[in-house]
Every structure is written in structure tokens, then in C-alpha cells.
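Sharing a structure here in C-alpha cells format.
== chain A ==
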Amino acid sequence: MADDILELKGISLSFGGLKVLSDVSFTVPEGKITAIVGPNGAGKTSLFNAISGFYKPQAGEIFFKGENIGHLHPPKRAKLGLARSFQNIALFRGMTVLDNIKLGAHSHLKTGLLAALFYIGKAQREEMALREEVETKIIDFLEIDHIRNMSVASLAYGLQKRVELARALAIGPQVLLLDEPVAGMNREEKEDMARFILDLNQEWGMTVLMVEHDMGMVMDISDKVVVLNFGQLIAQGTAEDVKNDPEVIKAYLGSGNVSDMRRRLGVEAAGSE
Partner candidate 1 sequence: MDWLFFFESSIAGLATGAIYSLVALGFVIIYKATRVINFAIGEIMMISAYLFLTFAGILEWHPLIALPLAMLGGGLLGSVTEKLIIRPMLGESPISVVMVTIGLSSILVGAAQIIWGPGPRILPDFLPRAPIFIGELYVSSKIAYSALIAIGLLVCYLIYFRFSRGGVALRATASDQAAAFSMGISVPKVFNYAWFFGSMAAALAGVLVAASGGLSPYSGSMALSILVVVIFGGLDSLTGALVGGLLVGWLETMTGAFLGGEYKMLTIFTLLTFVLVLKPYGLFGTKEIERL
Partner candidate 2 sequence: TAKEDIVFAETALITGVFGFAGGELHEGIVDYFNYTNENGGIRGHKIKHVFEDCGYKVDCSVATFKKLTAEHNPLFYSGDSTGFMKAINPELQATKNTLMSGVSYASELTDETKYPRSFIIGPSYTDQMSILLTYAAKEMPGAKVAIVHSDSGFGRDPIEAGKAKAKELGLDLVEVITTKPGSVDVSTEVLKLRRKKPDYVLFHGYVLTPINEFMQQMKDLGMATKFMGTYWSSSELMYMKAKEVSDGYLGVMHLNYFNMEKSPGKEWDAMRAYNAKVHPDKLTRPNFYMFGWFQGMVWAEVIGRTVDAGKELTVDNLRATLNSIENWDTGGIASVPVTVRNNSIPFGRVFKVNAAEGRYEPVSEVIEIK
């Protein structure tokens, strides 16, 4: 299929005796937002790790733009345009926001050791061009100009997540892998993040593959949803399809109805004591 930018074929991964992924196959359509959902421990993050090359699946192939990338080292894959953010924030705490973002662009820069030591001509020009690009395209877009020279360690959680996104953007991705981009955020911050993702997708035409547990957001913004359970793919399709799949409801969604649950637990009674 021409319009699938990423294709996974029969990915199986296990640790010792623990089967984390078994025979997972699906495709990620170019220019769309695809979400992976599934219970905790289903293997979503592991799948991301397999895509970015940190885990080596025992079986299966990964195609990126029609090319098998299964044998490539992680840095090579990043260079090809597979960028990601991490479930547990993984910023470089010893660097400023700006440097964290610049690091994302690492694989596109060419400065060698000697040039770097003396900061001569080419090295300097390259750095300046990078700075310009990061400033105008990423920092402005994500509205983080006021914190660019701060150390990331002192930032609020929501901002850290945003810097992670910025760093991923600096990789110059064709596919953006986001692992739980709005976990731990309040409604307002979630809305901001959703907005950025939508803009990236619609205005920059970027393909997004994300893992997220906030079903409200997944349903609202994704074009395709893939459901994993115990390492197996149990459903895929549009948000609407998936939402009504009984197996998905049983394994993952639950009732989703708060007042129902309240009644079931008889909380009202307790509340009015």
C-alpha cells in the first residue's frame, strides 16, 4: 500500500519466558493519526521500543516507507525520520531546554570533532542555521520561547512533556511516536497538547502514532485505533468501530460510565452519612 508509511509484520517479542508481543501486524497510514490502546502491560511501549530499535523482536519485520528497517540500529532509524517521546519523561536534565531540542537534530548535523573543538567556519555556520530553524519552527510553534534557556529539571510537568515533543520534532520526523502524551495532565493541558498534535498532523502533514489511555482524546483526534491485549492485536479500525467492539470493552474500556459505577458501589450512601 502506497499510503502506509509504517508497516509491522508479525512482530513477536519475549523476555525470558514472558511473551510481550505475539505476532502483531498492522499499518500506519501516512498523514493520519493512529492510536494504540490497550490495557497496562499489553505491550504498547514495547512495541514502540521495537519500532525505534531499542528492543529486538525475535520475529517479524518492520517496514518504513517500504523498506525493511528491522536490522537498523536505533540512531539510524531516528535519522530516517522515526522520532518519539517517552512514557516516563526522558529529558536530559543537565541541559537547557534549547540544548535538549537541538540534540534532537543531532543526526542531521555533520560537524566533526576537529571542527567542533575549534568552532571554525562550518561548525559555527551549522550551529547558527540549526538555532534559527529550532527557534522559528519549533520553539515558536510550541510556545516555549520563555523557557528556552532554563534547565529542564526545574520545569513543570506539562512543560516538560512539551519540551519532549519539541525535541522529537527537531529530529525532523516523518512519523512521530508519542507514548502517553497527556498522562498526568489536567484537562486544560490536555487540550493544549491535543491542539499541538492536531496542528502537527493537519498543518505539517505529519504522521502520528500514539499510545494513550485517555479515551476521550483518543476517540476525538485519531483516525485509526489499534487495540493490543496481552501482546496480541485484538481489534483495529476507526475510533467508532473500536469503541463498540465488545472484546475491547471487556478487555480495556470497561463501562466508562461514572454514575453507573457510583451506583454499583453504593457510594451515595456513604457520602450522605
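Per the selection procedure, all candidates are chains of the complex that A comes from, given by their letters.
Here, contacts are C-beta pairs under 8 Å (C-beta built on N, C-alpha and C of every residue); 3 or more make two chains touch, one makes a residue touch a chain; residues count from 1.
Given the structure is predicted, the values throughout are model-derived calculations rather than measurements.
Asker: My understanding is that every option belongs to the complex but just one is in contact with chain A. Which one, out of 1 or 2?
Answerer: 1
Asker: Which of the residues in chain A end up touching candidate 1 in this complex?
Answerer: 45, 48-49, 52, 54, 86-87, 90
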